Every structure is written in C-alpha cells, then in structure tokens.
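Sharing a structure here in structure tokens format.
Heads up, one of the protein chains got dropped from this complex, but the rest are sitting where they should.
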Amino acid sequence: MAGVAVRRARRQRAFRWTVLLLLGAFFLFPLFAMIEFSTRDVETWPLLVDWPRLTETYPDLAAGIVASLGQAALTSLLMLVLLVPTAIWVRLRLPKLRPLVEFLCLLPLTIPAIVLVVGLAPVYAWVNYFLGGSSLTLVFAYTILVLPYAYRAIDAGLSAIDVKTLAEAARSLGAGWTTVIWRVVLPNIRSAVLSAAFLTVALVLGEFTIASLLHRTNLQVAIDYLGKSSATMSVAVSLAALLLAFLLLLLLSLFGSRKEKTR
Amino acid sequence: MRTLPRAAAATLAAATVIALTSACSPPEKESEAASSSAATATSAADLGGLDSLIEAAKKEGQLNVIALPPNWANYGEIIKAFGDKYSIKVNSAQPDGSSQDEINAANQLKGQDSAPDVFDLGGSVASANTAMFAPYKTAKFEEIPANLKDANGAWVNDYGGYMSIGYDSAKVPAPTSVDDLLKPEYKGKVALNGDPTQAGAAFGGVQMVAVAKGGSAEDIKAGVDFFGQLKKAGNFLPVDPNPASIESGQTPVVFDWDYLNTAAVTKVTTWKTFVPENAVLGSYYVQAINKDAPHPAAARLWQEFLYSDEGQNLWLKGGARPVRAEAMQKAGTIDATAFAALPQVAGTPVIPTEAQSAKAKEYLAANWAKAIG
Partner (left out) sequence: MTTRSRLRGTALLGTVPFFAYVTIFLVIPTLVVVIGAFASDSNTFTLDNVRSLGDEYVVAAFGRSIALSASSAVIGAVLGALLAYALVTARPSGLLRRTVTAACGVLAQFGGVTLAFAFLATIGLSGFLTVWLQDNGFDLYANGVWLFELPGLTLVYTYFQIPLMVIVFLPALDGIRPQWREATESLGGTTWQYWTRVAGPLLAPAFLGSTLLLFANAFSAYATAAALVSQGSPIVPLQIRGALTSEVVLGQANLGKAMALGMVVVVAVVMTLYSLLQRRTARWLG
C-alpha cells in the first residue's frame, strides 16, 4: 500500500512540473517578448520613467495616466461610501432586502460593458449637463462595473464576523447607528474593505470599453492611441501597467493570506 | 410594506426611462458663448471685420478640434501654425476618431467647454447632420465652386484627394493595376485603411477597386469581390495601417487617400503612391462649425485661416488638394512646387454622389463581412 502511495506521489510530481513548465512558458513568453520589443529602441524606457519629458513628448499618454489614477482613487472611494454602509445596514435592519441588493450587485456580471455603454449614453448626457465632460465622470460607470467584485469581498468580510451581536452590544452601550457602522463594524472588516478597494483599482486601471466609447480618456485609451504612432512605447507602457497591476494584486493576496493566518 | 419601495422604484425607473427614450436630452445651458454675437455671425463682417473677429477669438483663447490626426493632410502643422499665429490654444481631442465620433462627441458634450468647435467630416456624415452646423461664409467663400459648398455656408468642402495605392518600392514590385495585387509577391502585404463599413477612406478604397474592375461608385460588387479574392489568396492584411505600421514595414501596401500615402514618404523614403488608370475616385472632406461651439469666434477664425491662401497651401503641403486650388492657381498664390508634386492621374475623376454611395453602402453592410470573413 505504501509503495502505491509513493509511486503516485512521484507520478503526481512529474505531472505537476510538466504542466507548470508548459503553461508557465506560455504565460511568460509574451512578457519576455514585450521586454524584447520595448527595448528595440533604447530611448523608450528612460523616457517612460522621466515624467517631465514624457509629458512633453506624449501629452496624451500623460493625461491618460493622470486620468486613470484619479478614476481609480475616486471609484474606490465612491464604491466604499455606497456599498459598505448599505451592506451593513441591510444585514442589521433589513435582512429581507438582502437578496435584492445581492441581485443588483451581481447584475453587472450579466451585462457586458459594451452593452452597458450603449445604455449609458443618454444617462451621461445628463451627467455632462450637471458635471461637465471631465474624464473623472467615468467614476459613476466604473462603480457599477466593480459592484459584483466589491460586493462579494465585503459580503464575505461581513459573513466572517457576527455583525448582529457586535451591533447590539454597541447599541446597548448607547452608540448611535453611525457609530456602530463606522467605529464598530468597519474596523472589523478592514481587510475585506481593503481587498475590495484593491480589486477596484486593478479593474479601473484596465478599463477601456466605456472610456473609449464615451469619448473620455484613461490609461488604456491612451495606450491604444499610442499604438498607432509609436509601437515600442505602447508596448513599454503596457508592460509597465501590467507589472503595476501584478504588484497591486500580489499585495492583495499577501494581505489575504496574512488575514487567514491570524484567524 | 415590502412591495411599496419596489413599486415606487419601478414607477420611478419607468418614468425616467420613458422620459429618456423619448429623446429627452438635457436642456441646453445658456452659456456665455452661445449668447455672444460671434455665435450667430455668418461672416467676419457681422462682427465688424476680420480684426474684430481675431480680437474676439483671442479673448476666448481656445479652440477645440476633434478627430484631426497630426499626420493627416498636414493637420499637425496647420494646428500649430494657427495656434502660433493667433496665440490661441488648440485642444485636439480624439485625433484618431471617426467622423461619427465627432458628431457623437458634439452631442454628448453639448453645452460643455470641451465640446468640439469645428468639424472635419466625411460627406455622408456631414449631410446627415447639417442641422448641427452654424452657417458661416469666409472671405474666400465666393471662390469655391458651387457644387463644393452649401449655398448658405452651413458646410464647405475643404480638401480632397484621390484613392490611391501606396507601396514600399524597396519591399514589393510596383503594381501597374489593382489585379497585380493578387500576385503571390504581395502575400500578406496589402492593407486597407480601416474597415469599409466604418471608415470613409476604406469605403473609398472599395469603390475605387469597383470602378477599376468595371463596376461603378454605385455598384461596388466587383470591389467587394476583389477584396474577397485578395483575402482568399492570403494577400489581404487585416491590419489598420498607420504611420507606425508603415514605418516598421508591417504594411508594405496600403489603400488610402493619396494625400495620406504621399505623406508617408517622410517616414519611408522608398514609399511610392500610385493611382490606377481609369479608376480615379475622388472625395472631398467637409468643414463645418458646431452651432453649439463653446468658442464661436475661434471656430470662425479657424475657418478664415483654413480657407486663406496660407491654410490652403498648408493642406497642399500635406499632399491634399485644397478646394480653392484652381482659383489660387489662377491668382498665382498657390505653392507651385507642392502642387506639382501631387501624384499624376490618368482618366476622368469620379466623385461619388450621396445617392450612389448610399446604394453602395447598403450592399457593403450586407456583404463585406462575408467577403473577407
């Protein structure tokens, strides 16, 4: 019996490394090709890290980067303000409404961004009217796009703690609802909130569909346009954006695993 | 109690949607610009002459242009020259956009500072949207042939060119007819500037081939079939050609307007432009002012600049045929070297009418994807 187990373990190890090597090659090769491609012109990378010179040479790209960073920050903020109190409130006071909230939050999964953008056009006519045509107004659409992911993260965070007991304890000590939400529940789901924010940032930095079809700029739109005039630079920026997203989500996963350990 | 909020939300949503879909767009903002006298001026004289127009435009300080690639008909230099001459900041949005994008942007950004002031449109988009234009006659309006402008000045043709085949003579043999492109020497090398169901230039390419192959600007079956054959032979390259792809050699043969192909010489010195015999398909672009322009005076000054000798010669320098070319040739104000450098054509130019193009498009929409799919 033991012989079988050892043999199987060996077989599994061989299988594991074959799969990992083959697929690893498939996934790493394009990244390697991007490095090769973007270094064909030696000027590319020094230019990319030299912000003042970059702004001058590729003003559209610089504007796109700034717009994307602003969008990412504001979308995270709006998502949290909108979702966290609602999720807590529904759990505490309106449990019967939870399926509806969940349904609405997951709805964007069945509505592709390209479809959403078709319907958003008239809504954005009003957004323009009230707020102007700045790229930052995309934040409203992006908050919808990130709802499913952010909701899942926050909902999982809330499931892991006993919200009701916590709230009742705080209430019996004389705390108001605002205090309960911001001072009692929120600190307990900090890691869930953080992971929702990370996901939001990653998603917003990669968004192209809505920005491009609503005539606004962001990083991806700028990269796409750049690809038509300077191939090497556009590949370099793509690689940089990818590495940045990698770093962000790696941080997130490290954060997630630390949370598990402490529990 | 539970049903109440849902019912309320549903009613609210339904009411809003009905309001929205019955084309209830936001009310127009009474902006300062729209009420200024420049917004209704139909000529510089209405404002008290060119100098007052310049003064008003300088006061606005900005001009929003859209969908003007810097390498298209020399727009990069034109924008810079205008900006320097009048110290007006030109904001160039979506340089790579289509004509329809220009109209979409004007609608979506209506009442905003960032809305486009002026349009440079393909003929069909322009004729579908004349209600959005503010009529304006530049000082040179009379010099423009009557068939190339709206009588009231709502729109005016600005520059045009002939459909051509550009090729890198260092990489491929010189084609002498469109049929040559089916030869194996052109395998994976022939590109069309865009998707003809979406981009005017590519549509012109299909029309031109149709004319060359015995069809007409109206009956483009021959053109669509040709690209189908090109695809089957493995010669058709489904890549959007652009200066980057021409420079890097990815697109050695390109169907495009001659002014775009001749401009590529600056990137690739061996780039040649060829207009097939008896398939001279011409087309003019259309210049118009957005009636909701946030900078109405600057928009009008831009028109004066474009139709001045200076502006026309700048287009010519980019290989485009300015609309006043004939008059300027007579007056001797044309840039003779640039004019002589335009590609030579043999045969009578065909300029498709709207009705012809409309028929062609119907066929194209139904058959293009099939032909090259």
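Read from first to last, the chains carry the letters A and B; within each, the first residue is number 1.
Everything that follows uses one rule, which is that contacts are C-beta pairs under 8 Å (C-beta built on N, C-alpha and C of every residue); 3 or more make two chains touch, one makes a residue touch a chain.
These numbers were taken from a predicted model, which means no experiment stands behind them.
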Per the touch definition above, residue among B:45, B:170 or B:239 touching the missing chain: B:239
Even though one chain is not shown, chain A touches it at residues 1, 4, 12-13, 15-16, 19-20, 23, 26-27, 29-34, 36-38, 82-83, 85-86, 89-90, 93-94, 97, 101, 104, 107-116, 118-123, 140-141, 143-144, 147, 177, 202-203, 206-209, 212-213, 220, 223-224, 227, 231, 234-235, 238-239, 241-242, 245-246, 249-250, 252-254, 257
At which residues does chain B meet the chain that is not included here? 1, 5, 9, 12-14, 16-17, 20-23, 97-101, 104, 121-122, 124-125, 128, 188, 192, 194-200, 203, 231, 234, 236-240, 248-250, 361, 364-370, 372-373
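FYI, only the chains that are shown with their structure count from here on.
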Centre-to-centre distance between chain B and chain A (centres being mean Cα positions), rounded to whole Å: 38
Within their complex, state which residues of chain A touch chain B. 96, 100, 121-126, 128-129, 132-134, 214-215, 225, 227-231
The residues of chain B that touch chain A in their complex are 2, 6, 20-21, 25-27, 29, 93-97, 101, 104-105, 107-115, 240, 242-245, 248
